[in-house]
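Complex shown without one protein chain; remaining protein chains in place.
Up next is subunit A:
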């Protein structure tokens, strides 16, 4: 059953799937609705509906006796734009709007769906959607959904690799396009939040927090520093702007939390951050190159000195191997 909080005082309620991986909700659709409401600065409470994960009605937004379901009209975001305020006024007519929306709702959505259910063997997806159901029911529904995803993408044993390349290739193209579109801006369009920011931010947070470190999609995302910076900034702004009470699950500001840390319980704070942050790929590359540079400089100096002194003294120079490890 769904848990409740302050139902007598809160009239606006967003009902979502369960909270996990340090996120208010682990489901990308639910998270996009949550972020949209945060961007809209609407007061609302969060409630969970964990025992109906396969329903297309969730997320839904309650205002008194009025309810907006996700499977009505054009989805929860469009309904929220109508009910609480349109964030996209003035930007939805921009030339790149439609293309960006298509990128987010097709290529990136498919890539995340594939990665959750097929690419990572469904472990993250099980935690997000079915871990609150009794075991036999959760397992059957999870298997059913995974089978449906493979059927939807036309994946079979013969074309699995081809399909995977295609899906990841499109995701990479989308990430590149979004990086170019974003540039140095804080948001995708006109430096102000829009519904597409909510959708993309939700996608990014699930990729960074829910997927395991071995995920290819996650690794591809992390290579785009512009996108990583964008996620960090937006998340920090949401946390700062909302002044979330202590018993709400909230974002982690750093996107590099491992997905393998397990789920968080609804209404509880996330676990404490690890003391040592794991290095990103770029940082490792930078360190390696820095070492090469330093070693090269030292060798150059030594060679200069040796050649200069050798011309004069013909002295032997023993190069002391100080144990530089050039294998990093």
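Definition applied: a contact is a pair of C-beta atoms (placed from the backbone, for glycine too) under 8 Å apart; a residue touches a chain by one contact, two chains touch by 3 or more; residues count from 1.
Throughout what follows, contacts and distances are computed from a predicted model.
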Between "Trafficking protein particle complex subunit 12", "Fe2OG dioxygenase domain-containing protein", "SAGA-associated factor 11" or "Bacterial surface antigen (D15) domain-containing protein", choose the name on the UniProt record of the chain that's been left out. "Bacterial surface antigen (D15) domain-containing protein"
Across A:115, A:132 or A:197, the one contacting the chain not displayed is A:132
With respect to the chain omitted from the figure, which of A:41, A:55 or A:89 is a touching residue? A:55
Hey, which subunit A residues sit against the chain that's not shown? 1-2, 4, 15, 49, 51-53, 55, 57, 62, 64-67, 69, 72, 83, 132-137, 141
